[in-house]
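Working notes, beginning with the structure itself.
Only a single protein chain was left out; the remaining protein chains are all shown in position.
Labels for the chains are A and B, by order of writing; each one numbers its residues from 1.
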Amino acid sequence: MTAVSGSHRIVERIVLGCLGVLFAAMAATAYGYGLKDRLGPGSGFFPFWLGVIGTVLTVSLLVLSLRGGSIGEGGEAAWPNRAGAVRAVTLFAGLVAAALVFEPLGFRLTAFAFTALLLVALGVRRPVVIALFALISGFGLFHVFYYWLKVPLPFGALGF
Amino acid sequence: MDSLPHLLSGFAAAMSPANLAYAFAGCLFGTLIGVLPGVGPAAGTAILIPLTFKLDPTGAIIMLAAIYYGAMYGGTITSVLINVPGEAASVITCIDGHQMAKQGRGGTALGIAAIGSFIGGMAATIALVLVAPPLAKFALSFGPPEFFALMLLGLCLVSGLAGRSLSAALMMTMLGLLVSMIGIDPVRGAPRFAFGIADLYDGLGIVPVVMGLYGIAEILITAERPVQEIIRTKFSGLLPSRDEWRRSWGAIARGTGIGFFLGLIPGIGSIVPTFMAYIAEKRISKTPERFGKGAIEGVAAPETANNAYANAAMVPFLTLGIPSSPTIAVLMGAFIINGLTPGPFLFQERPDLVWTVIASFFIGNLLLLILNLPLVGLWAKILHVPFKYLAVGILLLCIMGAYSLQQSAFDVWVMIGCGVVGYLLRKLDLPLAPLVLGLILGPALEKSMRTSLEMSAGDFSIFATRPLCLGLLIAAGVVVVGAAFKLAPRQLRDSEAQV
Partner (left out) sequence: MIKLFVRSVATTIAVLALAGGTAFAQSFPTRPVELMVAYPAGGSTDIGARIVASIAEKILGQPMVVVNKGGAGGQVGWTDMARRKPDGYFIGYINLPATNTVVLDPERKANFDVDDFVPIINQVLDPGVIWVRADSPYKTLGDLIDAAKKSPGTIRAATTGILSDDHLAILMVEEAVPGATFRIVHLVGGAAQFKEIMGGNVDVAFDNVGSIVPRVRSGEVRAIVVLDHERSKFLPDVPTTKELGYPTVISSSTRGIAGPKGIPAAVVKQLADVLQKAMQDPDHLQKMDTAGLAVRIMTGDEYARYYKETHDKAKKYTEWAKKMEQK
């Protein structure tokens, strides 16, 4: 089977570790909700035991990983090269930015900016194409969703 | 079979130009609704309720029902082509469907999905006509304890979704179950794991979660690759190869059975039949390792089950007036606004209406096939659009879709967060499907157990004294024991292979 890089193993162990902590924390919180109730399992019963089992499983996988094994086959595990990483991060950053501003700024403006900026960041160079695409996505899609489908989308401070 | 003359006159009415037009419009609109990520059939149906004020009741209902099963197919299109589940039920189709698309076989995947949907829908409607009343009684016998046992059985089948590591699949299932418990609990009506954040009081919505885990993650992963087109191989022919046909027939037959059976039980939800059909198909297959890499049965089975389910869900709805899902609840609202109450007496009071609607199910399924099959090639061409434009467009649609669910930015954040999670999980080869299964089944399991105990005042024997429930629980036990036997040797083999 394909060899898995060392950095991959490290990330795997960190993620498993975090999962383990998450399971344990949820189990602990669940304990506070009460395990028993006058009819049987209380609010916290199922989450508690699920958290416990989850912690056990995570720990066993972590041990397996530490001993040199790996859960994965490594197919998609290859970390991206620099260009690829930049692209992925840009898209992600664009998503986050859009999610942050689209309520205050209004949907149309956000969509417009999102489309235009990301296209530019991804390498498109023709202003007319960018403008057209951004207009269609920003204003065109909005029209379809808001007026035809009657899906309310935010208007934002500028009324856009 | 005194239904036959009714059905025939129903056909005559359903084929009137107006009703045909409504059915067609519904299929078209439904498919488009299904394609738009996040905007689900419930929303689409709700949008058109005002329209029903202006149309006659029969026409309105025909159209709304057509939207319902049309949307099922629309969700498939995006699942296959861009790995974004158009609505939650299409999640499983993403697994093999998108793989097929990446291999240039997207058209084939969509084609077999259309054919399977048609067969599943038709078979379910035929069964509806033949045996509706006794079936409806069967649906009623499923009370909370039986429901609990069925969901438990479903959960135990998760081993069918496991890849190489059963422990990883189990862990993901636990995570899914645990996350599904965020929100109001069924015991005291108090929020759990919400930490005062009001948006969490209803838990994480399943739609933003799967849109993120599958759709957003896919975009991020594809963005990394140097070649900026989603498919790399040449666009192959539309029709499945003979080998694929052979394998699909069985899948379609089994999918129909599973989808139909589960559709009779109110409250199951459209995701469960697709998962069950997929798992069953993988279990039965002699070459299960092909699943997850573009096995056509992995598309045929869930898609057929999906439509069989949607049509079968009409049985409890029409015969008893029990809506099985939120979308059907909207449909029922439309009935009520028009002064009609679905149930046995509607069959007697207004047989003309009921049988026209049933006849239009047949017509609608056919229209759906006619509408979608030729377009399959066109849809698949979307993958040829350069990634830059496609990615931006998809992300934007996802944002709108996630927001449109409840007009809440929180859902958008959940989607983005799950995008990151999905990305990481795929990098680490941790399976996503068990996570989704846990997420869906969790609330159903807990609530039905709680309701069962309320019914019995805390007496657990209620699960053992009801024959159907007991039978399902034993089946679940059998599945678990069977899986456990395979577990130990497999783990050993795994760790040996690592060395």
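Note that in this section a contact is a pair of C-beta atoms (placed from the backbone, for glycine too) under 8 Å apart; a residue touches a chain by one contact, two chains touch by 3 or more.
These figures come from a predicted structure and were not determined experimentally.
Within the entire complex, contacts from the absent chain reach the displayed chains A, B. Contact with the undisplayed chain is limited, among B:Gly215, B:Pro240 or B:Gly267, to B:Gly267.
Touching the chain that is not shown, out of B:Leu20, B:Ile184 or B:Leu424: B:Ile184 (per the contact rule at the top). For the chain left out of this panel, the touching residue among A:Phe92, A:Phe112 or A:Phe142 is A:Phe112. Residues of chain B that touch the chain left out of view are 42-43, 45-46, 49-50, 53, 140-144, 183-184, 186, 188-191, 194, 196, 198-199, 201-203, 266-267, 316, 320-323, 326, 329-333, 336-339, 341, 343-346, 349, 406-408, 447, 451, 454-455, 457.
Within the complete assembly, residues 38, 112, 116-117, 120-121, 125, 127-128, 130-131, 134-135, 150, 152, 155, 159 of chain A touch the chain that is not shown.
The rule is short, and it goes like this: only the chains that are shown with their structure count from here on.
One inter-chain figure worth recording: chain A and chain B are separated by 22 Å, centre to centre, where each centre is the mean of the chain's CA atoms.
Against chain A, in their complex, chain B makes its touches with residues 39, 43-44, 47, 164-165, 167-168, 170-171, 174-175, 177-178, 181, 185, 187-188, 190, 192-193, 216, 219-221, 223-226, 388-389, 391-393, 395-397, 399-400, 403-404, 407, 409, 412-413, 416, 419-420, 424, 426-430, 446, 449-450, 453-454, 457-458, 460, 494-495, 497-499.
Residues of chain A that touch chain B in their complex: 1, 8, 11-12, 15, 19, 22-23, 26, 29-30, 33, 37-44, 46-47, 50-51, 53-54, 57-58, 60-61, 64, 67-77, 79-81, 83-85, 87-88, 91-92, 94-96, 98-99, 102-103, 107, 111, 114-115, 118-119, 122-124, 133, 137, 141, 145, 149-154.
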